[in-house]
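The complex is shown incomplete by one protein chain, all other protein chains being positioned as in the whole.
A and B are the chain letters, set down in written order, and residue numbers restart from 1 in every chain.
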Amino acid sequence: MAIRIFQFSSPQTFYPLAGRLIPLFWVLAALFSAAGLYTGFFVAPTDFQQGEVYRIIFIHVPAAWMSMFIYLVMAGWAAVGLVLNTRLSSMMAQALAPTGALMTFIALWTGSLWGRPTWGTWWVWDARLTSELILLFLYLGFMALQASIDDPRRADKAGAILAMVGVVNVPIIYFSVKWWNTLHQGASVSLTRAPSMASDMLTGMLLMALAFWMYAIAAALMRVQSIILERERHAGWVKDLLEPAAVKGSP
Amino acid sequence: MKPRHKRLVLAGAAAAAVALAVGLILVAFESNIQLFFSPTQVVAGEAPLSRTFRIGGLVEQGSVKRAEDGVTVRFAVTDTARTIPVAYKGILPDLFKEGKGVVAQGRLEADGVFHASQVLAKHDENYMPPEAATALERARKAESESQKTLVMDRPAGGEAPK
Partner (left out) sequence: MEWGSVESFLSMGGRGAYVWGSYGVTALLLGLEAVLLVRRHRGARREPGAPGAEP
């Protein structure tokens, strides 16, 4: 078992594996979003206080969850890369950052469009909104820092430290609505109590969350493939992979 | 652009992003992480009375009144312990309702009235169809009715045994 894990932790063996997994995750993302959108728009009822505008929840909450979850996974991979000095882990962290930033932006954008008609404002410097904005800057800072250092190994180390320091922001985002007075309402779904949503609404939201999750995996795997090729371009296996004619003769 | 310049620009962007993040944190601390004060806190003198601040709570039932000028709205914000009267000129958000959450920004004037420049609705985390909300409301009313009956049935001058 351990041998297999180490085998797949090499970029050379992971590259084709990722290639085989990507279509699967695209299909899952498509299926879950079709089911989620259908449930969200045609099964879930109108909300008693917000009317139809609450349907933004079906993308807002999944995007916000993914923005935090991707950050944790990214920081985890970056930490593994820093500690164990495994190339692929750092590449995974690098591959997750842009998708995480995108999820954060979507959460902020949809939140703004939702806040205007319900709260009466596009934006307020509330603890939840501010900490989510800081998350966006953490992602952008991580990406810019990595891009600014030419030596990839050094870039990985610097990025890992930034990513690990930034982890402290994730619980702040999550618990901000409990710790402080905020305009943002508390969580409708949590592990500690029954969800405060009608079941059809909840089903739609969870399906969309799965869709976003599958999308994020597919996107990260695609990006890590490119990163592997770009970083390992001098390795023999990349040359063999890209020029199959040259290796025909070898056993 | 030379690679060295590109690196410099990117390093600058990274530094700017981190500085911005730290700056935002400081701004948040500066004006206090709490978005609003409750009426109890205001009465206790915890709110900065010399400048504008936000108060938050529930719009008291039956308190919303339009003034004669047709623009000013008067209502009371309560946290069930204390109540602060509010005056506001402007458009109220859709979800502004008696008995629902509200956050108002403004200044507490000498007349004891909070003059708001912005009123935001704070909704809760419950989502359900209107029929379910009506049913819940009916059940709640029925329950409070039955409690009233119990109180009246209770023999005078003694705690009802539990």
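Everything that follows uses one rule, which is that contacts are C-beta pairs under 8 Å (C-beta built on N, C-alpha and C of every residue); 3 or more make two chains touch, one makes a residue touch a chain.
Because the structure is a prediction, the values reported are computed rather than measured.
Contacts of the undisplayed chain with the visible chains, over the whole complex, involve A. Only one residue from A:Leu21, A:Ala35, A:Val53 or A:Leu72 touches the chain missing from this view: A:Val53. Of the candidate positions A:Thr86, A:Thr99, A:Thr130 or A:Ser176, contact with the unshown chain belongs to A:Thr99. Residue positions on subunit A in contact with the hidden chain: 41-46, 51-53, 55-56, 59-60, 63, 98-99, 102, 105-106, 109-110, 113-114, 116-117, 215, 219, 222-223, 225-226, 229-230, 232-233, 238, 242, in rising order.
Basically, only the chains that are shown with their structure count from here on.
The distance from the centre of subunit A to the centre of subunit B, each centre being the mean of the chain's C-alpha atoms, comes to 32 Å. For subunit A in complex with subunit B, the touching residues are 45-50, 54, 57, 117-121, 124-127, 130, 133-134, 137-138, 140-141, 144-145, 147-150, 162, 179-183, 185-188, 196-198, 201. Contact residues on subunit B toward subunit A in their complex (touch as defined above): 3, 7, 10-11, 13-14, 17-18, 20-21, 24-25, 27-28, 31, 33-38, 56, 91-97, 100, 103, 118-134.
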